[in-house]
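Removed: one protein chain of the complex. Kept in place: all other protein chains.
Now for subunit A:
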Amino acid sequence: MLNKDLNLNEKMFDADVEQVPIRKGFGEGFLIAGDNNEQVVGICADLTESTMMHLFRDKFPNRFVQVGVAEQNLATVASGMAAMGKIPFISSYAMFSPGRNWEQIRTTICYNDRPVKIAGSHAGISVGPDGGTHQAIEDIAITRVIPNMCVISPVDAVQAKLATIACAITPTPTYLRLVREKTAIMTTEKTPFEIGKSYIYWQPMNNNIATVGIIATGALVHKALLAAAELEKENIYVVVLALPTIKPLDTDGVLEFIKNNGNKLNGIVTVEEHQIAGGMGSAIAEFLVQNNPLPMRFVGVKDKFGQSGKPEELIEHYGMGTKDIIKAVKELL
């Protein structure tokens, strides 16, 4: 059952659940961050409306910089602005930023340790019809590997808004992973969000003991919760941990998650819309194998490129649907 303490959206399992693109939450949060601090500036590489940065641009035209289709410039100009005290948010599609401009991000933002906030929209395979070139499914791997970088993958638009406001006041280079298509709203503005924290969204009803833990990030947290609800009908009990911050990893939260279940978990299933190699599941495995080894299954993209299709079709085709999560859980029973 949903964790009552977190003020989650009770209607998230309804067929007509409210669906909002995660990037919209970013756009709204960025506007508030701009209101909160006049040092916040926006820089965009010719995708202002796609990344929802136009809300900020229209309100603060003097604090908005358009660099054209030039993602390397996007990152390096931001580094320079941050050196002069600005808090730059840069936005493009994740495939181009942090994809194309990875070295500039590494050297001029992270190596220089400048507080640039990188909003990568259109992350994941659910970009859909644009096809594989535009589906960033390697971005968690390439960002979390850089020292000084913080990596956040909000579960929905509401959380994206909170995450955007929160990261505007940290001194840390940050990657915000945003999904293009409309995704189910799971949280409310009262649902807690702190950078670096994980949250148990689902726990077994009637004090049943969970046998498998699911750790999920991004919009696929919804699939993980749907899977948990389905499994409960079969008297299979799981706990679901939402992990919006991938780096720094909430190691205390993950250990507590395992131990609170009386160390009874048979194993962990990780769920992410990303390549299995190097992603959130890898981060969990790197930690657990040294601290509390458990059998694991990884739900994610299995070393393939994406293709055109509807988001839902692609999620199913590449093995990240509810039934894939259920299958992975059952393998660990």
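Miscellaneous remarks
Following the convention adopted for this analysis, contacts are C-beta pairs under 8 Å (C-beta built on N, C-alpha and C of every residue); 3 or more make two chains touch, one makes a residue touch a chain; residues count from 1.
By our rule, contacts and distances are computed from a predicted model.
Of "Transketolase", "Peptide/nickel transport system permease protein", "Nitrite reductase (NAD(P)H) small subunit" or "Oxidase aa(3) subunit 3", only "Transketolase" is the UniProt protein name of the chain excluded from the display. Considering A:R23, A:R57, A:K86 or A:H122, the position touching the chain not shown turns out to be A:K86 (whole complex).
The residue from A:E103, A:D252 or A:E286 that touches the chain not shown here is A:E103. Although one chain is not drawn, the whole complex shows that of A:N3, A:Q19, A:S50 or A:N73 it is A:N73 that touches it. Although one chain is not displayed, subunit A still touches it through residues 41, 62-63, 65, 67-68, 70, 72-73, 76-86, 88, 103-104, 107-108, 111-113.
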